[in-house]
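These notes are about the structure you will find just below.
The other protein chains are all here in position, but one chain of the complex has been omitted.
We just call them A, B and C in the order they show up, numbering each chain from 1.
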Amino acid sequence: MAETQNNNLLEEIIDGITSWSRINSPWVIHFNSGSCNGCDIEILATLTPRYDVERFGIKLEGSPRHADVLVCTGPVTRQQRERLQRIYEQMPEPRFVVAVGTCAISGGVFHDSYAVCNGIDSVIPVDVYVPGCPPRPEAIIDGIVKLLTSLKQAKEEQVA
Amino acid sequence: MNNGNGNKIANKFVVPIGPQHPALKEPEHFEFTVDGETVIDATARLGYAHRGIEKTAESRTFVQTLYMMERVCGICSHVHATAFSLCVEKLAEVEAPPRAQAIRVLVAELERIHSHLLWLGVGAHEAGFDALFMYSWRDREVVMDILEALTGNRVNYSANVLGGVKCDVTDAIRDQILTGIDYLEERTHHYYDVVTTDAAFLQRTRGVGTMTKEQAMRLGVVGPTARGSGVEQDLRVDAPYAAYDIFRVNRVVEQGGDLEARFIVRVKELFESYRIIREVLDNLPEGELTARMPRRIKEGEAITRVEAPRGELFYYVRSNGTDMPDRVKVRTPTIPNMASVLHLAIGHQLADVPMILAGIDPCFSCNDRSVRLKSAGGDDVWTWEKLRKYGIDYYND
Amino acid sequence: MSLEQRITEARARLEPLVESIEQPAPDRIDATIPADKLLDVASALIKDGWSYLTTITGLDLGVEAGEMAFLYHFSAGALLVTLRVHVPRSEPIIPSVCGIIPTATLYERELMEMFGVTITGTPNTERLFLPEDWPAGVYPLRKDFDPSQPEIVVQKDAAE
Partner (left out) sequence: MTELNPIIALMFFPGGIFVMLLGLLYVWINRKLRARLQNRVGPRWFQPIADLFKLLSKEEIIPEDANPTLFVVLPVLALAGVLTAALYVPILGMKAVHSVPGDLIITVYLLSLVTMCIGLAGANSTGRFSLVGVTRTLTQLFSYEAPFLLALLSPAIMAGTWQISEIVDYAGGRWLMFTHPISFIIAIVALMGKLEMPPFDAPEAETEIVGGALTEYNGRGLALFKLSHAAEMVIGFALVTALFMGGTTNPLLWAVQTLVLLLVVTLIEVLMARMRIDQTVGLWWRYGSVLAIVQIIVLVVWQRIVL
């Protein structure tokens, strides 16, 4: 009994550290699947002095291998659809997807166009939707923070 | 020249350039055909951001199309909306009231400031100079606040309505704009020194991607890229639209023709924009903001050309008497600039291609994984860097 | 170079080669020309850098009219000269201007893929905007194109 006692204590500690670290250092990769660049410059604006996401440990990474959160913009044009899937598959587990902007949620203004697949969730599973055209940098940060808090809750339920 | 698989025939190799860059509307993908040393053909493959806008416009009413036209490019959305509404106003023979025209000029110049500061930051980020990127984007927040106070949104501000504008300049906004502009003007002097004197930065911009005036004219280059090579071409001066005939713009032209000249043109245009904004605010005409606009636009064609931050923007609208446009043609300034730079590459040595491409400063933050390898025989995929390295070795030995 | 001087200059260049010249707007001059005269009129217009080709607009005048029109817009300062080339809808063929205007290749590629017009002598016939997996023979900007035809095959693969 004692033996199982302390090794699930050990597990608990390790779980605690891993989820603490995942919440505190979400590395982000940004993919533009045919967006008008409105959302992209707002995402880039979150790095700059006024919003500065580095405070939360969020770092913009170049390679999908290094990233945990895929921040995706644009209504997924047909040309980018297959590439979006490929980028998603190249990210190591535990990975999350944040769809930024109305186009990423539903194809937005270009909804019924022949060249658009209407939204990210028609291609890859999405965790957080950030509405807005484009959403303000605060909204994007709020989206990522909501993703992190949902991680925390998922952890608490798992433990409870 | 063999490229790894030893064949000497003219082989086609693919230079995968990043598919996403805020300043270039369309992510692109360059392909060069090489015969021995010289480049014999260079083409681009666009379409990563092709959303079928021109076709979708035919199934939308004029008002809906206006909102879509604002989202062609997130950075110069006001200019697209202005061009489209001017076209439709020409078709319906409706003249927007003078106050609306002046506010259109005001928002257009504010947008030019925001777009130029953005390009200055992204250009610096591309050259690895992150301090300038952070500072220029921090100052850009000032102009974003002004735009938000004036129109209600930081990006895609949709100040335009068919027949006028829907936002007005109150005294409070007026003061906010004036204080913001004073602060920005003082900061832009600092940027002007950085762009012209900072050694580390000049190493990456001076003599890069040079284009002579004759080449620029022949290839039909537009906007600051053309004005950087001495071409006197500025639609606000040549063909004044909206209220540019009242608020005169003086042309900013540089003779250098290289990347540094283009940086200087854009920074000088910032000063020009500050002056125009102050002029507009000082003598803003009184009057309503919109003119009555019929729902059904009678049959006809209209063309408007507008000076977007990146160059000449061309709009062609054709109506067939219903409340839906029959055809909308949009030609963004990036297409001719890119086509001419590609054309410039033909005949050059393979080793010069990196400099020429860097000239239009596409950002290579490439998630290159998203580029499909060309499977046709004899193709070889060179990374951008391998090409650059090849250029260096070529000149050393 | 005021607008009037530009107009007189444009008329001087166009008169010998063209039958009718209209002026639909104060800053615009139109000239309808047959397809085979396109090259000489175009080179007359761009001689010694007087004007440059802004773009080529493709128009499908509808199945009943059985005609397509291609508008070559040349801008010279404040003036815009448009050359209109009318072509039967059944077999639309126009000569390429890439010989004299090298950068026109992008506009011509767009016309080919959007209208299905064959442009003789154009250096590059590859697709410009449409995605690689776009079915051949389907031209989106034609009036008789219905968007439902090339349905977007969306398979939600086993990513999640």
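Going forward, contacts are C-beta pairs under 8 Å (C-beta built on N, C-alpha and C of every residue); 3 or more make two chains touch, one makes a residue touch a chain.
Note that the coordinates shown come from a computational prediction; the quantities given were computed from them, not determined experimentally.
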Contact set of the excluded chain (shown chains only): A, B
Which residue of B:62, B:119 or B:201 touches the chain not shown here: B:201
Identified contact with the non-displayed chain, of B:126, B:254, B:307 or B:326: B:126
Residues from chain A at the interface with the omitted partner, ascending: 17-18, 20-22, 24-25, 27, 48-49, 52, 54-55, 57, 61-63, 65-66, 68, 90, 92-94
Touch residues of chain B, complete complex, unshown partner: 124-132, 134-135, 138, 198, 200-201, 203-204, 363-368, 381, 383-386, 388-389, 392
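As a convention for this text, only the chains that are shown with their structure count from here on.
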Pair with more cross-chain C-beta pairs in contact, given B-C and A-B: A-B
Centre distance in Å when chain A and chain C are each reduced to the mean of their C-alpha atoms: 43
Averaged-CA centre spacing for the pair chain C and chain B, given as whole angstrom: 22
Mean-CA-position distance for chain B and chain A (Å): 29
For chain B, residues that touch 2 or more chains besides their own: 47, 50, 52, 55
Sequence positions of chain C contacting 2 or more other chains: 129-132, 140, 145, 147
Chain C residues within the chain B interface of the complex: 24-25, 27-28, 49, 52-55, 57-60, 71, 73, 75, 77-78, 80, 82, 101-103, 105-107, 114, 123-124, 126-132, 140-141, 145, 147
For the chain A and chain B complex, residues of the former touching the latter: 29, 31-32, 34-42, 44-45, 48-50, 62-64, 74-75, 77, 79-80, 83-84, 86-87, 90, 103, 108-110, 112-116, 133-134, 136
Contact footprint of chain A on chain B as seen in their complex: 19-20, 22, 25, 27, 47-53, 55-56, 59, 67-68, 71-75, 77, 118, 121-122, 133-135, 137-138, 140-141, 144, 154-156, 365, 367, 369-371
